[in-house]
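For chain A:
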Amino acid sequence: MTDIALQTRGLGVKYGNFHALSEVDLQIRRNSVHSIIGPNGAGKTTLFHALTGRVRPSSGRIELDGRDITDTSDDDRVRLGIARSFQVTSLFPNLTLRENLRLAAQGRTPWQALAPWRRAEANAEALDIADGVIDRLALGKVTGRLAGELSHGQQRRLEVGMAMAARPRVILLDEPTSGMGIDDIEVMKDLIRDLGHDHTVLFIEHNMSIVMNISDVVTVMRLGRKLVEGPPAQVRDDPEVQRAYLGNMITGDIA
Partner candidate 1 sequence: MIYLFQVLNGIGLGMLYFLLAVGLSVVFGLLQFVNFAHGAFYLLGAYLTYDLTTRGFSFWLAMPMATLIVACIAAVIEALLLHRIYKLPHTFHILVTVGLALVIQEMVIIAWGPLGGSVPAPDGLQGVVIWGDFIYPQYRLFTIGLTAVLAGLLWWLLEGTRLGAIVRGGSESPSNMALLGYNTLRINTAVFGFGAGLAGLAGALAAPIRGVEPFMGIEALSVAFVVVVIGGMGSYTGALVAGLLVGVVQSVMTTLWPEGARLMIYIGMALVIALMPRGLLGRA
Partner candidate 2 sequence: MNPLDKPFAQLALVLVTVLALPLFLKSGILATEILIFAMVVAACNLLLGYTGLLSFGQGIFFGIGTYVAGIFLTRWSVPVPLVLAGAAILGAATATLVGWLSIRRQGVYFVMLTLAFSQLFYFMAYTFSGVTGGDNGLLGVPRPAIGGNALDGPWSYYTYVAVCFVVIFALLVMVTQSTFGRTLLAIRENEGRAAAIGFPTKLFKIEAFAISGAVTALGGALHAMLIGVAPLSNIEYHTSELILIMTIIGGSSSLFGSVLGAGFYLLLADALSTIWPRWLLLLGLVLVAVALFLQGGLWGLVVRGYDLIFRRDRAPNTSAEEH
């Protein structure tokens, strides 16, 4: 097995005539925390869409553990071990927190769920996974609460939990701290660092304090292309990055 969990070669995405992503080569090391930064419109979310199969690339290829998944559908990729969270919280608001996670866990074996006589509780494994994620997210007090009634910070954590419950090898987090207060951000930071121990984490983030603190590798994107890549210190000190635009996108202090 290679050391590279997820890799893209010459990845490009076109929306009509607009090149949202071009010539992106990425190598994400196994069990590392890899962050993607860049100004709005840099193609970060498009990159996620391409990696999870929500949009079809117009060129290039995507490999998961050396296997070509460029033409694999989005739900098949979940089964192969890629899961994501969304920038805009996207839960099942009228279902309980635990049910949200149970569904996310069941999503790995969706064909089982097509049987209209099988009780949901019969899948003990999915329930165990859901409870495990609840522990890890420290949301044990609100498992029976409807997702739509949780606080914003709790919803953001559940959003990440939805990806965790699919038990992916590669987990993609799209701005996990967006809209969070300072206390919640610290919790999220610890959570992401913790995820890096047993997952390959790829995350988009605007909060530089988190990026610089917990990333093993930072990729800077601009206008759909990869600009600079390297360990946080190197990226932070890169004169081009600093001069070009890092200065006006820092939203937190560099720790």
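One rule holds in what follows: a residue touches a chain if its C-beta (ideal position, glycine included) is under 8 Å from a C-beta of that chain, and two chains touch if they have at least 3 such contacts; residues count from 1.
For anyone wondering why these and not others, all candidates are chains of the complex that A comes from, given by their letters.
Keep in mind the model is a prediction, meaning the values are calculated, not measured.
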Chain touching chain A (counting every copy) in this complex, out of 1 or 2: 2
Sites on chain A touched by candidate 2 in the complex: 52, 54, 74-75, 78-79, 83-84, 86, 90-95, 99, 103-104, 106-108, 110, 112-120, 122-123, 149, 162, 165-166
